[in-house]
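All protein chains but one are shown at their positions in the complex.
Moving on to chain A:
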């Protein structure tokens, strides 16, 4: 199903969306009908204030009246509805007749109880029946709506489903030049322009369009504007309303991933949809921006967090959340701005169960030891790929493509690997986030195996061993010279060591001899330990098989990064565990 079609469906499930073709009008009274068309009661809807101001009620859009007689659908002023007015009313009889006639025609083939009651009422009504006390004098020239006796507290007659359907049909019949709507497939009047979509990050604040044809290169076969993509007025109203609602801040339907404002919704009944949606939001965003001041919300968040933890640890969705049907259709739409227009970065639609499975796959591939704190949301990873770690510098396209790959479970964009390597080379920072990215790309795109935690015996990949070796050299330098070195060998050599190791490693080896001789004087025990470690790493290398190659390809560079991260964090871990860091003692 296309994105717009599913947004139209989502609109139908919005709890309090303004329906198509409806407007707010001042309504004074409500006539409550029994289903046989007799009047049960007349209710005064006006307020208690001095002016007795009428209530604003959402009713079928008013017709534009000039000189002709044109009744509204299911509501109108008393002259039309009842044929009574306070003035002399020369045309009152005509107006009432027209109201009656029009409704008889509009509702000719209805079998809805409410609409039938109205028809029966109109058939039997005579203006002479308008007498107090049932019919108050103040009712004259007020707007009047109807309701059914058994449900007037919940809804008016025009709020009934059948009434809305009938009203949509009337609107369509009155429009000119019907065309096939490419969303609904029905033949209706099409919209010329589509309303703007507001709330997309980085787009104009006044809103931007998804569907627009503002230059002639965008048009085909001489069609103008909306005719290039015939979408019915109703569908246009529906999809823009739904999308704007989802894009609102705090709607619970949006997260920001890179430059893509991402909205999501589930195709299910209210409770399940809300659950699935909040779950999705928690998966990809920690939700720290959300204001969880209400204790009820806090409790809810806590429960959610526990359930999410189980999902993250690989449990099945059906076990953790039996109330969510794994077959629920879930939609994720990423929008990003481009020159006053919006472009669809990605659109994904599948079962929620599939989504969870893909999410678990993503986490499993990202798993690395030592792990980053908590479960970093996707944008943390993205920021780590950006210049200066700023969200504005997140490479466009990458965020959307990556998100799409995670959702669909397909290979990641390879730019992810090059971007991570470039950033590491530029600032020399190899942290858990970056190592996790490198690892997951290797696993998913290149079908390689990569160790999750330090594997001292792993020698299948030269990059991994060299990365470890590099970390050992760095540690030797740190042991010998302390931590206050201006430019460590990592700062100086990481880039070239990972890309062209042969150029660098001889220098490093020579340098380490100097470091060792110094360290032996200061702390012979530690020197021996490090020498042993160094030997254990170099032992993994096969002297016959070009242990230090001229260059490493990007996959090997990634393994280099992972090996470096593993080995280096091992040093830190030891320090944490035993708390016997000699450098600490030296200082």
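What we mean here is this: contacts are C-beta pairs under 8 Å (C-beta built on N, C-alpha and C of every residue); 3 or more make two chains touch, one makes a residue touch a chain; residues count from 1.
As a working rule, contacts and distances are computed from a predicted model.
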Checklist entry - What name does the UniProt record list for the absent chain among "Menaquinol oxidoreductase", "Translational regulator CsrA", "pre-crRNA processing endonuclease" or "ABC ribose transporter, periplasmic solute-binding protein"? => result "pre-crRNA processing endonuclease"
Item to check | Per the touch definition above, residue among A:146, A:167, A:213 or A:381 touching the missing chain | outcome: A:213
Checklist outcome for this item: The listed residue (A:350, A:384, A:556 or A:570) that touches the chain absent from the view is A:350
Next on the checklist: Just to verify: which one of A:59, A:107, A:229 or A:243 makes contact with the chain not shown?
Outcome noted: A:229
Item to check | Those residues of chain A which, in the complete complex, touch the missing chain | outcome: 1-5, 179-180, 182-185, 187, 210-218, 220-223, 227-231, 336, 338-339, 341-347, 350, 397, 400-401, 404, 408, 410, 413
